[in-house]
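Encoded as structure tokens, here's the structure I'll be asking about.
A single protein chain has been omitted; all remaining protein chains appear in their positions.
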Amino acid sequence: MNAIIISAVLGVIMMFSGIFLKKNSSIAALAIFGIIILLVATILEMSGYHFFAVDTHNMLFFDAFGLLFNCVAFAGTLALFLLNAKDIAAIGNNPGEYFALIFFVLCGIAIASSFNTLLMLFIGIEIISIPLYILTGSDKRNLKSNEAALKYLLLGAFSTGLMLLGIAFLYGASEKGSFFLDELAIGRAAVSPLLMAGLLLITSSLAFKVSAAPFHFWAPDVYDGAPTAITSFMATIVKGGAFIAFIRLFGDAFVELKSQWQIFIAILAAATLLIGNITAVFQQSVKRMLAYSSVAHIGFMLFALLTLNTMAREGIILYIAAYSAATIGLFAIVVKMKDYSFEGFNGLARQHPMLALAATIFLLSLAGIPLTGGFLAKYYMIASVMQTGHFLWLVILGLFCAAISIYYYFRVLQAMYFKEGQGQHLDLSPGFTVWLMVLAIIVILLGIFPQWLIDRLYIIYL
Amino acid sequence: MSLTQILFWFLSALALFSAIMVVISKNPVHSVLWLIIVFFTISGHYILLNAQFLAIVNLIVYAGAIMVLFLFVIMLMNLNAETEPQKNKWLKIAGVIGGGALLLVLVAALKDADTRNRMAQTGSGDIGLIHNLGLALFREYVIPFEISSVLFLSAMVGAVVIGKKD
Amino acid sequence: MPINYYIFLSVALFCIGVAGVLTRRNAIIVFMCIELMLNAVNLLMVAFSKMHHAALAASDPNAGINGQLFVFFIMVVAAAEVSVGLAIIAMLYRNTHSVDINFLNRLKH
Amino acid sequence: MIPVLLIVIPLLAGLISFCLKDAAAKGWTLFASFITLGVSLIAIALPDESKQLAVNVAWLTTLNSRFSLSMDGLAKILCLLTALSFPVIFIGTWNEPYKKARNFFGLMMLSQAGLIGVFLASDALLFYFFWELALIPVYFLASQWGGEKRIPATFKFFVYTFLGSLMMLVAIIFISLHTRDHSFSIASFYSKGMISAHDQTWLFWLMFVAFAVKMPIFPFHTWQPDTYEQSTPAVTMVLSAIMVKMGLYGVLRWLAPVLPIGTYLWGDTISTMCIIGMIYASLTALVQDDLKRLLAYSSIAHVGLMCLAIFATTESGLQGVMIQLFNHGIIILGLWIVVYLIEKQFHTRKISELGGLAQKAPVLTTLLVILVLANIALPLTSGFIGEFLMFNGIYASQSTTYNVVFVVTAATTVFLAAIYMLRMVQRVFYGPANALTEKAIDIRMNEKIILAFIVALIVLIGVYPEPLFHLTRGAVESVLAKMYVKP
Partner (left out) sequence: MSKFIYLVPLFPLIGFLINGLFRRRISKSFSGLIASAAVLASFVVSLLIFFEVKEENFQPVIATLFEFIHAGKLSIPFSFLVDPLSVLFLLIITGVGFLIHVYSTSYMQEENAPAYAKYFCYLNLFVFSMLLLVLGSNYVILYIGWEGVGFCSYLLIGYWFKNQEYSSAARKAFVMNRIGDFAFLIAIFALINQFGTASFGEIFQQAPKATTGLITMVTLLLFAGATAKSAQIPLYTWLPDAMVGPTPVSALIHAATMVTAGIYMVARSHVLYDLAPVSQTVVAITGLATAILAASIAIKQNDIKKVLAYSTVSQLGYMFLGLGVGAYTGAVFHVMTHAFFKALLFLGAGSVIHAMGGEQDIRKMGALKKYLPITHITFLLACLAIAGVPPFSGFFSKDEILAAAFVKNPLYYIIGVAGAMMTAFYMFRLYATTFLGKFRGTADQEHHLHESPAPITFPLIVLAILAVLGGFLGIPEIFAKNSHLLGHFLQPVFAGHENKVTESPVSVSTEWMLMGLSAGLAIIIVIFAWMRFSRKPELGEPAGFGKWLANKWYVDELYQAVIVKPLNAFADFLNRVVEKNVIDGMVNGAGRLVQYGSRQIRYLQSGQVGGYVLLMVLGIVILFVVQLFLRK
């Protein structure tokens, strides 16, 4: 509860900050300060300090899983702010509002990670989505940004419609006429057609939110069109939030019916892996490549949804953390680049060796090379599927896709280190490089001592 | 056939017809007007189901506020039948087939649902009354109610950020 | 009324909405069709609410009320969405003097 | 403690090297590599059971994986090879100028750390970690320094091996899920009866492909000639002297004892593949014009024999393989140094453009001829001991009914190797000198010393191989005890 209320309040504060603070940098500093407060408050909540005693009427349910994810999401946002706060403030004329919207999104994420009824899921998802439509279009002069915003809006609203129809079906199928997760499927030995239809529709809609194929089409376009710093936020934290909602929904409501829906998740995962990876191969712009890469990673994350075992829960947190850290880091570099095609990266290692080193670590992590968080994350996903004893074909497909992913990640590496070129000169503050290195070290630490993160799932004072 | 039934069929037929007209009207303004009719028929359904509060809110919020907003924007942009660009014929057919296919699979999936024999209570049942709804809203549903304020706030901020001229 | 009638009516309305989204090029009309879809859902939700009420009123006099409240929230959210959506459409119109979604193809492949 | 030192010394040395000046890095890494060599010599002197040679601390607790390292004869001999190769490579290519030398030498040391880690790990997940880690520095080395087409060639190499390793990862996960304590420790992997024969049949391939790509054996070999050709000599040496051994090591340590039934059932198939590969590579080597490609194909043929000998499942064969792992590394190292010296002087590796070097560079010629002899396994060179035992082992194999066929077809490489190696010697070193080689000079002191050292080692082992037998005897027995031998 700490996170929801504080993030909402922080949103309001940021909204007014534009009036009192004239300089972008001070607004950015305030935002960083705010996110630190939010992060600390969430950590404290995990440690048993609840600032607000609110009776949620069982609408929200806070557990270690959701709270830990919140920590990851807020920490990711902190990293984003540390690296790109000034770039966010510089998108347009309303720096305070941009941060306010981001805090509102975080509020939505906090809800989406702790909902206990479909109503809160719906509200949470909408609180995430509506500010994002605006953030996507916040670069108002840029036609690409406009276009992305409208596409996102239309498709997002459409998927909301799908979700609502699904919710309605689930409601109708519920014996108790309830939206509570634990009551949705109760008393159903066999799956009724209504329940199944509802499940499929809500799956499609959430698949849209996390951009799983074939509901992913918005993602590359929107990520490409949105201001890069916002893309970074959307592709990592928001996506993670939507995914956690997905996991919560299936884990809490339908886990007994696993055998009924696993095949659909497997199909989605397979399609996502294939389309995400294969399409990424041909991209010419790093930004767009990263958009497809984010789709591809969802394919792996869906493994966790498929299995929903202990390993999956542990792994998905690690996956989101590792993936977000690496992607935020890469986008932070892309934000600073004038030319973010692959050629733009030529010779970057000569011009900015530390930047290139950090980028290398991020890319290796995304590619799933050991000693980085990305490897263990993938490991958890694969192992969780193998634990079930089925879906080996999916694992093998995943392997091939991971090998394909090497192609596009290493293109960046090759450009940075091995291709001829002077390299763009970027204006970087020393702080930027330092924070980037810190992020890179975190990625590596996640790969060596994942238990530092995962053990938090089991050490909790609620 | 009772009055309820007659009304149900009438409203349903009108709703479907109007909905189709929304989609096929060339003039955007006509579409808006047809949509308002759909909303009215749905409000009618609500009344049949004794959900009076929602019926009124639907009229006020949807048919009133939202559709007026639509109309306003359309007028503002001076869109009319002539400016309405036409989609490629094949794409249209594909769209219709897509919608039809969805309808088909949904019906196929639901036709033998186990709710087939259950009834929706019409006329009676007072959960749809404003008194009961209000009590529930401010007791059990106070959290979502409050939280949706965040949604409004963000929508407001958003509309300002987007709408404001630089 | 049998609940199936409501189900099929709503699904039909929903699918008409979907067909509208698929066939129209005017962003505003597309958006309206989405509103149509939402309304179809609302109707279904209310019908289910009354169905549950009929079944469970004996044990819980407020049974089914959650469905109607959900519809209330849907309307709220839809309103917010429309306000943002129209703002975005207006912004786009300001920049391109068009609301044709077929021209939205700077971003592709 | 010693295993940790063996990994940490090169690792730290590599990291420090990145911070040094280009000029200083070379000397520093040479110094560090000598220290590693010293430590590995100490390790070899200790008995297998020594507590100093084992490390086992908690690591990935959530996954039940431990940071455990251990050294038996097999690990020792490969560590020795790795520790020995790096000083030899550094001295042999001492005069090569590198752009950004500090990065080069730093990465070299990192790759050494990874390679030693592979040979020491006794936890499957840790093994996989090092397996990949050894690859990354080499990828950078091969992509950054080398020939024109190095980037695509190295990339092919990387993707190829990466895909293979991923398959191995799946197999590792599967096996660990089936161990009784769900752990990755090698002891659990070795316990019998946990994986059904049916599962072993497909798991075998998942693992084998990873190792086969690394070795490489036909038909997974096409990355190798390209990569060798394009890489800078020092990197080629690492690839061919040590990395190739990773695949064979993997089979010996993580495949054959872990999936004995799978190994037995697929033995004939793999053996056939190996033999086709040996003959194929030997024939292809006949018509190569590029020295590096020639050696690459020669290496494929030799590795095929080693793999074949493993699947023969005999004491003699395994003993031969373990000896040959070391010997082949040393021999091929010497050959690469010669190729490097030739390329450095004449800026070409084309056999057709060279000739008559024996007149101008008699010392080089002599040393090379001995290396070639060792490569074609002439008696009293180290190459003979290994090949003799391997062929003998294949002949004695009980695990196949085609042992005689295998040994007869495989042994054709005895003369095929002579044909292509001597053809090379003749074209490059004999005959009249041409315009290019007219002004050739003989090799420098450091090169002379290092080649002489290699040659001396080759002859020494060839005449008195007992120390190597002594080192690996225990490992042979323990591997054989875990493999499936038809009753």
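Which chain is which? They are A, B, C and D, in the order written, and residues in each are numbered from 1.
The rule we apply is simple: a residue touches a chain if its C-beta (ideal position, glycine included) is under 8 Å from a C-beta of that chain, and two chains touch if they have at least 3 such contacts.
Quick caveat: nothing in here was measured; it's all calculated off a predicted structure.
Undergrad: Among the chains included here, which ones are touched by the excluded chain in the whole complex?
TA: Visible chains that the missing one touches: A, B, C, D.
Undergrad: Looking at D:Ser33, D:Ser85, D:Ser298 or D:Ser316, which makes contact with the chain not pictured?
TA: Residue touching the chain left out of view: D:Ser316.
Undergrad: In the whole complex, not just what's shown, which of D:Pro87, D:Pro137 or D:Gly356 touches the removed chain?
TA: D:Gly356
Undergrad: Which one, A:Leu200, A:Ala245 or A:Ala415, makes contact with the chain that was left out?
TA: For the chain that is not drawn, the touching residue is A:Leu200.
Undergrad: Pick from A:Asn146, A:Thr231 or A:Thr279: which residue touches the chain that isn't shown?
TA: Considering the complete complex, A:Thr279 is the one touching the chain left out.
Undergrad: Can you list, in ascending order, the subunit D residues touching the missing chain?
TA: Within subunit D, the residues touching the omitted chain are 156, 159-160, 218-219, 221-223, 280, 283-284, 286-288, 315-316, 319-320, 356, 358-359, 362, 373, 376, 378-380, 384-385, 388-389, 391-392, 395-396, 407-408, 411-412, 414-415, 418-419, 422-423, 426, 429-432, 464-466, 469, 473, 476.
Undergrad: Where does subunit A touch the missing chain, residue by residue?
TA: These residues of subunit A touch the chain that is not shown: 150-151, 154-155, 158-159, 162, 193, 196-197, 200-201, 203-204, 208, 213-215, 217-218, 220-221, 263-264, 267, 275, 278-282, 404, 407.
Undergrad: What is the set of subunit C residues that contact the non-displayed chain in the whole complex?
TA: Within subunit C, the residues that touch the unshown chain are 18, 21-23, 25, 30, 101-102, 104-109.
Basically, only the chains that are shown with their structure count from here on.
Undergrad: Most central chain by CA mean?
TA: A
Undergrad: Going by average Cα coordinates, which chain is farthest removed from subunit C?
TA: Relative to subunit C, the chain whose C-alpha centre sits farthest away is D.
Undergrad: Where the CA atoms of subunit A average out and where those of subunit D average out, how many Å apart are those spots?
TA: Taking the average C-alpha coordinate of subunit A and of subunit D, the gap between them is 43 Å.
Undergrad: I'd like to verify one number: the distance from the centre of subunit C to the centre of subunit D, where each centre is the average of its C-alpha atoms, in whole angstrom.
TA: Centre separation, subunit C to subunit D: 65 Å.
Undergrad: As a quick test, compute the distance in whole Å between the mean CA positions of subunit A and subunit C.
TA: Chain centres of subunit A and subunit C, defined by C-alpha means, are spaced 26 Å apart.
Undergrad: Find every residue in subunit C that makes contact with two or more other chains and list them.
TA: In subunit C, residues 3, 7, 11, 14, 17, 21, 31, 48-49, 51, 53, 55, 63-64, 66, 69, 73, 77, 80-81, 84, 88-89, 91 touch at least two other chains, as defined above.
Undergrad: Which residues does subunit D have that touch at least 2 chains other than itself?
TA: none
Undergrad: Okay, in this complex, where on subunit A does subunit B touch?
TA: Residues in contact with subunit B: 4, 8, 11-12, 15, 54, 56-57, 59-60, 92-94, 97-98, 100-101, 104, 107-108, 111, 119-120, 123, 126-127, 130-131, 133-134, 137-138, 140-141, 149, 172-173, 192-194, 196-197.
Undergrad: Can you list the residues on subunit A that touch subunit C in the complex?
TA: On the subunit A side, the touching residues are 118-119, 122-123, 126, 130, 133-134, 137, 140-141, 143-144, 146-151, 153-154, 157-158, 160-161, 164-165, 167-169, 171-172, 174, 176-179, 220-222, 224-225, 282.
Undergrad: Could you list, by residue number, the parts of subunit C that touch subunit B in their complex?
TA: So the residues of subunit C in touch with subunit B come to 1-9, 11-26, 28-29, 31-33, 35-36, 39, 42-43, 46-51, 53-55, 57, 62-66, 68-69, 71-73, 75-84, 86-91, 93, 99-100, 102.
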